[in-house]
Structure formats: C-alpha cells, structure tokens
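So, chain A:
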Amino acid sequence: MEFNPLIPIWLQVETDIKLNMIRGTIAPGSKLPGGRDLALQYTINPNTAARVYQELEKEGLCQTRRGLGTFATDEPEKIRQVREDMAKNAIARFMAELKDLGYTKEEAITLLIETEDANHA
Partner candidate 1 sequence: MLESKDLVKNYGSKSAVNHVSLTLQPGHIYAILGPNGSGKTTWMKMVTGLVRPTSGTILFEGSPIGIDSRRHIAYMSTEPYFYTFMSIHDVGQYYADFFEDFSMTRYADLMQQMDLDLKLKVKTLSSGMMAKLKVGVTLARDARLYLLDEPFNGIDLLARDAIRKTILEAAQPEKALLLSSHLVEEMESIADTAIFLSEGKLIEMRDLEEMRTQDGISMTERYREIYGKTED
Partner candidate 2 sequence: MRKLMKYEFRKTLPIKLLLLGITAILQVLFLMGLLFNRDNLTGLSAVLLTITAIVGIMLIGIQSIVILHRDINTRQSYMLFMTPNSNYKILGSKYLENGLSLILGSAFFYLLGFLDIVLLMKHNGELDQLWRMFSQLLTSINQELTIDASSIGLALLLSISNWIQFVSTAYFADIVATALLTNHKHNGLLAFVLFVLISILFIYLQELLPHTIAIRSRMLLQSVLALILSFFMYLVSCRLMDRSLSV
C-alpha cells in the first residue's frame, strides 16, 4: 500500500481495514493479524500498527481478547454505520469540490444524476 506521508499512517491503515470490513474481505468476527504481523503486512512501524488497533477498538470495530488475539466486530450494524460514515465523508468531499467550482447544491445533484445515467447507458 502506498502511503501519503503527510497524513498519519495509522489513519490510512485504519481506513484500509474499514474498507476491507465493508467489502467483506475481512469477515465479521474473524481474527485479525497480530500487531507485528499487521506491521509486516503493511510495512509500517509496529507502534503505528498498535495504534491502528487501538483506534479501531475505540470505534468498536474490533475487540482484543487477552491471550486470544484481536477480532473484527461481528455486529453488522457497526459495519453499516462505518459504511455510511465513509460515504458521508465522500459526499462532503464531492460537494466541497463542486461548490469550489461554483455549482449550487441542486446543480451538483442534477449533474451527478446526468453523468451517472450517461455512463451507464
């Protein structure tokens, strides 16, 4: 994975893991790689890897059980929530860009629908 060095690395890895959870690549309730294995997988610093799990746990997306490891959440509601949050972020970014170009909200939505319809025709 290519990292943007301007943004905290733990955040980028956390996002990637969230995406995998949403896509189902990481099955709900499945065992996540240990901190060191995560570090090797993404080629990141082990402390950064530990931070990733800390943050995921704060958001309730994973749980560390002593002696057993870290497990992805098995609550579909949590994953749906994350999916929605990420979608909302994407929308916010989209709207900000279009507003920057001078589009109003209505114009932006109309353009969106037109473009998507044309792409799928």
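Candidates were picked such that all candidates are chains of the complex that A comes from, given by their letters.
FYI, a contact is a pair of C-beta atoms (placed from the backbone, for glycine too) under 8 Å apart; a residue touches a chain by one contact, two chains touch by 3 or more; residues count from 1.
Treat the numbers as computed from the prediction; the structure is a model and nothing was measured.
Chemist: Looking at chain A, find the partner in this complex that touches it; the options are 1 or 2.
Modeler: In this complex, the candidate that touches chain A is number 1.
Chemist: If you look only at chain A, which of its residues touch candidate 1 in the complex?
Modeler: Listed in rising order, the residues are 3, 5-10, 36, 39-40, 42-48, 51.
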